[in-house]
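With one protein chain withheld, the remaining protein chains of the complex are depicted in position.
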């Protein structure tokens, strides 16, 4: 079009056709059903791996998975996770207190990747608002949930760690303990 | 005093005040604003005197177009306000000229025996003004328009000569 010579009439008709085309396009849009999803009435189902609010999950036997290893805290780029570890009555490590400041959290999910026991998980829940910014500091009691999250069947202490309530070597797939006093291989 | 008379004196006072302010402001934009007030009150005066057409034309042409051009130039060049008090020496020549014109005007009115007589209130309809302008004085109107056209052509010629040829269009075929 640009290189071809066209007269005034041709240019005029060309422009008029262009204008008419865009007006027609918007006019057809006017009679189309809007594609908007009305949010509070309709909430789009989010994938299970959406990165929203952080929870601490439990093993299938109902015990806490978190072993207070500080890896999530170390991985967190904004330092919003803090905790204190202790040894519980059954000899297992656990968090004396565990705190996440959601006013700081950027929902990057690095803590979830760092967690060796699959205890710390991000959930699809994203809309939680507070009037007071101090209310965003969640303590362990608020973080703990009564289920296993995305991995309901996984139980860390069934595979590794302190074998509470059973003899050594009772973990799944674990060899019997080596008798160091024996000379047999 | 009739309400129209009161309006006349009010507008005249506004006009004079705005004119003094326009001449004495150091900030060019303030001066333009005062000049707009002068033209608007002059238009109002004409309307009060029974000639709404020139009054509205005053607003359209002077206040609405010419002063906008002044403002446009001030904004384009980024003129800022001058410092210190007004240089009074600069005002001497225009003030003398204006005073002389005023004296001459009053002298002419005084010399003319019809000048002192009060004219009856007139109502100049737009059609009547047009008839006078384009029937009775058509030659003068055409002469003035040719003069303006010559000025326009001269300005165009000067502008072209300075910039050295026609500027290249920047855009594609639509430009």
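Just so it is clear, A and B label the chains in written order, and each chain counts residues from 1 on its own.
Note that contacts are C-beta pairs under 8 Å (C-beta built on N, C-alpha and C of every residue); 3 or more make two chains touch, one makes a residue touch a chain.
Assume contacts and distances are computed from a predicted model.
One chain of the complex is hidden; its UniProt record names it "NADH-quinone oxidoreductase subunit H", one of "Sulfurtransferase TusC", "(2Fe-2S)-binding protein", "NADH-quinone oxidoreductase subunit H" or "Sarcosine oxidase subunit gamma".
Taking every chain of the complex into account, the chain not shown here touches A, B. Note on the undisplayed chain: of the listed residues A:35, A:134 or A:180, the one touching it is A:35.
Panel shows chain B; residues 27, 29-30, 33, 36, 52-53, 56-57, 59-60, 63-65, 68-69, 71-72, 74-76, 125-127, 169-171, 174-175 of it touch the chain omitted from the view.
In the full complex, chain A makes contact with the omitted chain through residues 19, 22-23, 25-27, 29-30, 32-36, 38.
As a convention for this text, only the chains that are shown with their structure count from here on.
One simple way to say how far apart two chains are is to compare their mean CA positions; for chain A and chain B this gives 72 Å.
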